[in-house]
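This report refers to the structure that appears directly beneath it.
Every protein chain except one is present and positioned as in the full complex.
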Amino acid sequence: MSMLNRLNFLLLLILNYKRRYITTFLLSSGLIAILASVLFISSSIQEELMSTLENQADFTVQHYKSGHLLNTPEKWIEEYLDIPGVSKVQGRIYGTHYYEPKEQHFMLVGLDMYDVQIVKGMQKLINTLDIEKFLERKNMIIGSGVKEFFDKYHYTKYYIFRPPDRSKEKVYIYKEFPKGSDLLTNDMIMMDMPLARKILGVEKGYISDIIIELSNPDEYQKVYEKLIISHFDTRIITKKDIAKHYTNLFNYKGGIFMVLYIFAIVTFLLLLYQRYSMVESLDLKEIVILRSTGWSIEQIISFKLVENFMIVLSAYLVGVIIAYIYVFFLDAPLLRDIFLGSANLSIHPEFIPYIKPLDLLILFGIFVLPFLLAVVIPVWKLCVKDMSEMIR
Amino acid sequence: MIQLQNINKVFTNTNHNSFQALKDISLAVAPNECVLLHGSSGSGKTTLLHIIASLMKPSSGLVEVKGENIVSLSDYHASAYRRSTIGYVTQSFYLLDNLSVEENLLPALVLESLSEKEMAQKIKKALSLANIEHKAKQKVSTLSGGEKQRCIIARAIVNDAEILLCDEPTANLDKKNSLFFLELIQKLKNLGKTILIATHDPIFEKLEYVDKVYNLEGGSLE
Partner (left out) sequence: MNEILISPQVSLELFLSSLVLLFLTFALYHTLSILLRYDKNATSALQYELEKRSLLTTTIIKVALSISIFLFILFVLSIDTLAELIPGAMCGAGVVSSGSYGSLLIALKFIVIILALFWIQVDYEDQKAKGFPYFSFKMYLYIFLYLLIALSWFLELNFFMSLSVEEPVLCCSNLYTLQTTTFILGMSIEEIVVAFYITYLFILLASYLKKKVFLSLLSILFLYLSYIAIVYFFSTYIYELPTHKCPYCILAKEYYFIGYFIYGVLIMANYYVLYGIVFSFKEHTKSKIITAYTLFVVLVSFKYIYYFLSNNLFL
């Protein structure tokens, strides 16, 4: 009961003396909002990438010789089909096309339209097409970043590619990739496989790489071993490798987090300094009242610590809410370019609302707890002042 | 009720200069007595009150209140003693200006395990006794000097403390409010309280209900 009474009294003080806490509250919630936005964007992108990964192939086999990546022999597809546990094997053709005048790269992907795709995202895309109509002439489907680029340089109906054999390939823009797949398809151009082969100069009997799907995930280890021993000049990328790569990518971005955290620490040290360098007369008055009415020093210290904790906790909650609105409703203008502003084309994604509980815990741990710890000494100093100094 | 024996208090500042505020003070206050501590500014009256309220420890000597030695108490127990036994009326108006009159009484009650209803009853009784019940919901910042004083008295008596310590209670009051204060003190004495008033205000001279007067000068009793 006494704890509840004390809490009510504390709330009464906070609500009636808002001016005392306003600077701390605003600075803290602003800081949290920035940190939280960074974490939310990162988690959202990571989650989106991870979910697309679900639809990727279990293994990707590349031809790797003397440290160079070469085109993969198409005949390996038949060999891999014989491995027990493998349900589907597909060859892929892809590469980058370089638009020299503007130093721009596009990712060119060639698909066999009539084959069922292992990569489910691609299959979904093909399902939306009238394949016969698409194959009537040399057509391509382009990402939103590519479209923006083409529009800018007036390639509104078609674009002329220049393959390595110095010929010209006029390819018509059929349509744009659907919205929501921006992250991966933004600078992608998709076309029929033979056309892509011509444009990228991939010789007959070869493909860029081979993707493999398992019928039974428990066969994973066995198939992996068989793939390794089938040819010694291969590089085998597993789904787990890609997942780890994405995780590390965002932990590298975590380097940016560290800079932001240092910035946060510096700011809140300033906050502490501001909070306690000038002891307000109200604080002293409050201590005199509490001491003279029978509060022990320890009780007053606890009271003040809880007070600080409540202020910083509410700032944390407000900061998180502001960050949520900023990232998931306003699509994080300015900040998103740190994550998505690659050397390539611009991206206008919508961030999927996804928050990892660990992110919230990290935020709490990086701000609220150190603040509480740091505030102990100034609070104590205030509370143990000699009464004769305070009461006049 | 209150027994002081050979109380000495020496203050030492950060430059290691010491100053003896109290020199060998011995006095006694019986239950239900009203005692004046008379002395000019700086004579040590406030220090003595702080020691009796256990807000400060003497450098040496014994303080017994209701038979208990309060000098050796830890801060936790000293505060519990203060909460239950002492009502302290400060010289300046130590009140929370943005809170109402009745809310200003809360610090004296929130540490007890009382229900909201019980707290409200105690507050009502104290405000009524101090004759400030009609201003219960009003913000303290809007009160006059005399009203603020009554609010402080209400806070000092809300926990039914047996002992009331008043430090220069009329220093910031006009004559009318000072006289009202005297009436209030008489009322509280009639209710059985033991009262110790530190003052140099001549208005307290020759009051019927004052049982003893101690003169304090330069830290010593005359």
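As written, the chains take the letters A and B, and residue 1 is the first residue of each chain.
Please note the rule applied: contacts are C-beta pairs under 8 Å (C-beta built on N, C-alpha and C of every residue); 3 or more make two chains touch, one makes a residue touch a chain.
In this text, all values refer to a predicted model and were calculated from it rather than measured experimentally.
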{"item": "Contact residue for the chain not shown (choose from A:173, A:297 or A:355)", "value": "A:297"}
{"item": "Selected residue (touches chain absent from view) among B:75, B:97 or B:133", "value": "B:75"}
{"item": "Contact residue for the chain not shown (choose from A:12, A:53, A:313 or A:362)", "value": "A:362"}
{"item": "Identified contact with the non-displayed chain, of A:243, A:282, A:310 or A:352", "value": "A:243"}
{"item": "Hidden partner chain, residues of chain A it touches", "value": "39, 240, 243-244, 247-248, 251-252, 254-255, 257-258, 261, 297-298, 301, 305, 358-359, 361-362, 365-366, 369-370, 372-373, 376-377, 379-380, 383-384"}
{"item": "Residue ranges of chain B at the interface with the undisplayed chain", "value": "57-60, 71-77"}
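In this text, only the chains that are shown with their structure count from here on.
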{"item": "Whole-Å separation of chain centres (CA-atom averages), chain A against chain B", "value": "63"}
{"item": "Residue ranges of chain A in contact with chain B within the complex", "value": "1-2, 5-6, 8-9, 12-13, 16-17, 285-286, 288-299, 386-388, 391-392"}
{"item": "Footprint of chain A on chain B - complex, ascending", "value": "11, 46-47, 50, 53, 55-56, 75-76, 78-80, 82-84, 86, 88, 90-92, 94-96, 98-99, 103, 106-115, 119, 155, 159, 167"}
